[in-house]
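The complex appears here minus one protein chain, its other protein chains still in place.
For reference, chains read A, B and C in written order, and residue numbers begin at 1 within each chain.
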Amino acid sequence: MKAAVVVFPGSNCDRDCRTAIERSTGAEVAMVWHKETTLPEGVDLIVLPGGFSYGDYLRCGAMAALSPVMAEVKAAAGRGVAIVGICNGFQILCEAGLLPGALIRNEGLKYVCKPVALEVTNAQTRFTAGYAGRRQVTMTVGNGEGNYYADEATLERLEGEGQVVFRYVQNPNGSARRIAGVVNDRGNVLGLMPHPDRAFEPELGSADGAILFQSALASA
Amino acid sequence: MSAQPAKALAETAAEFGLKAEEYALIVRRLNREPNLVELGVFSVMWSEHCSYKSSKRQLGKFPTKGAAVICGPGENAGVIDIGDGQACVFKMESHNHPSFIEPYQGAATGVGGIMRDVFTMGARPVALLNALRFGDPGHPKTRRLVAGVVAGIGGYGNCVGVPTVAGETNFHRGYDGNILVNAMCVGLADADKIFYSAAPAPGLPVVYFGSKTGRDGIHGATMASAEFDEASDEKRPTVQVGDPFAEKLLIEATLELMASGAVAAIQDMGAAGLTSSSVEMAGKGGLGIELDLDAVPQREDGLTAYEMMLSESQERMLAILKPGREADGRRIFEKWGLDAAVIGKTTESGHLVLRHRGEVVADVPLAPLFEDAPLYDRPWVAPAPQPRLAPADVPEPGDYAQAVLTLVSAPDMASKRWIWEQYDRHVMADTLEDSATGADAGIVRVHGTRKALAVTSDVTPRYVQADPYEGGKQAVAEAWRNLTAIGATPIAITDNLNFGNPERPEIMGQIVRAIDGMAEACRALSFPVVSGNVSLYNETNGAAIPPTPTVGGVGLLEDYARRADFAGMHGGQHLVLIGETRGELGCSMYLREVAGREDGAPPPVDLAAEKRNGDFVRAAIQSGQVSVVHDLSDGGLIAAAAEMALASGCGAQLNADDELPAHAWLFGEDQGRYLVATAAGDALLAAAEAQGVPARIVGAAGGDELAAPGVFSLSLARLRQAHEDWLPRYMGG
Amino acid sequence: MRAKVHVFLKEGVLDVQGKAVEQALHGLGWADVGHVRVGKTIEFELAAGDKAKAEAQVQAMCEKLLANTVIESYRVEVG
Partner (left out) sequence: MRAKVHVFLKEGVLDVQGKAVEQALHGLGWADVGHVRVGKTIEFELAAGDKAKAEAQVQAMCEKLLANTVIESYRVEVG
């Protein structure tokens, strides 16, 4: 099993993602600089980490979405490789067109950092199979622009196709339909605002995030 | 060199904040009149901020050595040994004046600056703290200042990706015209890979890297050393704007450059930018330095030599590379997209020589700039002692329940959730305790180990105001107590001395006596000072701030599983009070918030008792005997019990005292005390007795009320509402 | 040549900043202010020879980077 974590200028959860994957799955993790034009051979999981790529200037994730490595990430998505974008990584996936919708300014206009309870809306994706039987999990959010937006038609389609994967029990930021995480229609690209990479050991307040990495790699 | 008429220069010197005798001293040291560039260099190096001319003699009183101290004051940050070949690097610094003028950018650049001090020494920043003092909530500027400062601290720290795990926030009319923004950064490094700023040899390349230089904050250092008056708005320099994204790149590039082995010496550009960084590097190395200002990366056209030397543009570093290692630098700066240039070299001359547009624009000996700045032994008067208040001197409240609600919703006591929810407390995935979790200190793991660092920031300005000596002791003792209460072994402190104008004897008296008290406590508790910062002239129209010597403490947990917090109290536990209670109500929260008075002497700190009680509590935690502990501070026993109850979601009943009236018993702020919740209360009492530690059972946990039977009772829901509502309501209003 | 790009949220996308500004203005006593929208302006120099070419270039920059057309519209001014 092999995972890759992409490092953009301004990523700040890249190391956290590596630790989380290593500790929860034992997989080998390669760090990939955003200027690379190839991904490690045989990679089973690609993670776009949280942080403030390019300082979140202009729009969160906009500049990172144009990084050279993103062409490879898109190609890998096309081959069915599992891809997870967490927080800023989710924003980058939306900006890159790999996921529908966009993340806009939080309703309260402030950055918000707190633990949130999440409903696992669809435990049948390759990322959430390990949550089967668990209705609720806990992770923390930390973002200023985590308010998920998509037009009504898109939201209807996402709901209809089971692409809404995580939903906040209590909406921390005004997200449409309390959406915290979505997958693409093929089911191999996941974006979520809460941080599984900060919830992989009980000492951190929750180990629920470990299951996500375990599922993603088990499905490879 | 361009000649300037002497008279005009002397006047300019005064505008730069130099006294006439200081200007005369410059002329004597140079044997000639300085030119404008040279004068600028002198004025910033001799400013209070850079030279510590009023405080240096006093700072010498601090104990700065100890078994764990690797590097004490004198470098960018202090360094302590935490075992296993690792070191912890930390410092606190103020950004008071800039934050008053432009709260968001002022606070943001304060966070950026203190992080640079830490990674400049080779450490990766792993935790941030902030100690904030604002004016009266009713003052028309306060709300906007709170909003801006908090957003700025979060905006910067969150983006760089360092968790903000602890802090403090006070409100008092004494800060109406001068808020305090003190930021602390804690980092981790390998003990044998600490980097210093002294230039090691002549003939080495001096490399500038980071952001370009603009006209930001020119004379920021001298401004930080001046009082405000109504005309200050006119004088303000171009505000420094922080670029946390650039800082993040700078951290990664700096640590990579260090790891490459190319760095001989390194220094961030903080206050007084290029001037202080180049002067300090060469000065500490006993060398000279030559800079070619045309090579400095510039953001605007037409910057003069004077502007470049005084600019306080942010996110810039100066490094001296080992011979022939420029290519490593180029590769790393290019990777991280940073501007960089070789802008000079070290020399044997002992002079600072600046070239610009083909001319030598300054040539001054370094000694007077660096180590020969004027030093003052300012006259001081001892503050008048305040009378100690007996319980009978202070009226009891008409309604105890109301008094408790008033206390927990007072601005200084109310929940600061509105603030810390704007701070990323979890990035780096090593945070074990933070502002949200109900513990007396923030705790971050030493990555990949069972060890953890505990961090706290403390001072009680109202005590220092009433008695600087006892207040100084108390600030250090409280930091030590907070680390102890989570089970950590306190190691060392950094401090941030915020005071008014030291040229006034009564203010100098506060400085002198507060330092005496702090030094005394540091010695008694084996808690040396390894770094710090002084911020003077915090006055507006002659009104000084309450004296505020902030203490940042760092401790170590050898095994983070053996620790305590105060969120785990549950029904069936005894409440055990460690330490003695005489019912000290002088300067208490109760006195100010309920009785509406701010008088009396603060509670005295018995350092021997402090140490004995603390060592007992820490040992009980480390041995696994207890795990629910809270120290007693503002608001006394009832505040500690209320905070434990709210954090744990479990009620508590407190017994009455046989001798003391209820208000002194519940609200007294006697020092050196802890409240412990444990199922085995009797065993703890026995252990305490064996060691001569005062301990008694003062109540029981359980139910969903906080009560002192026969005195008052309050549902947790009401208590929580009072505690949680104040700040969001205030900020929303 | 000077280019100016105005970017604003599409009608239908909740403008949380605009809403907050509106509430704040009401709070300050300007009760009759309505429909507040907050947008961005990006201005820069570019070296294109003629205006039409410049416009085409700036248009491309918008599509590629300066605006996110899922939520934003934009208007280009060159001159």
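A few points about this structure:
The criterion applied here is as follows: contacts are C-beta pairs under 8 Å (C-beta built on N, C-alpha and C of every residue); 3 or more make two chains touch, one makes a residue touch a chain.
All values reported here derive from a predicted model rather than from experimental measurement.
Although it is left out of the displayed model, the omitted chain contacts the following shown chains in the full complex: A, B, C. From the set B:245, B:306, B:499 or B:537, the residue in touch with the chain omitted from the display is B:245, counting the whole complex. Seen across the whole complex, the unshown chain contacts chain B at 101-102, 104-105, 211, 214-216, 236, 238-243, 245-246, 299-300, 313-314, 337. Seen from chain A, the chain kept out of the figure touches residues 54-55, 57-58, 63, 66.
Counting the whole complex, the residues of chain C in touch with the unshown chain are 6, 8, 18, 21-22, 24-25, 28, 30, 32-48, 57, 61, 64-66.
As a convention for this text, only the chains that are shown with their structure count from here on.
Mean C-alpha position of chain B lies 41 Å from that of chain C.
Chain geometry summary: the mean Cα position of chain A and that of chain C are 29 Å apart. Chain A and chain B have Cα centroids separated by 36 Å. Across the assembly, chain C contributes no residue that touches 2 or more other chains.
For chain B, the set of residues that touch two or more other chains is empty.
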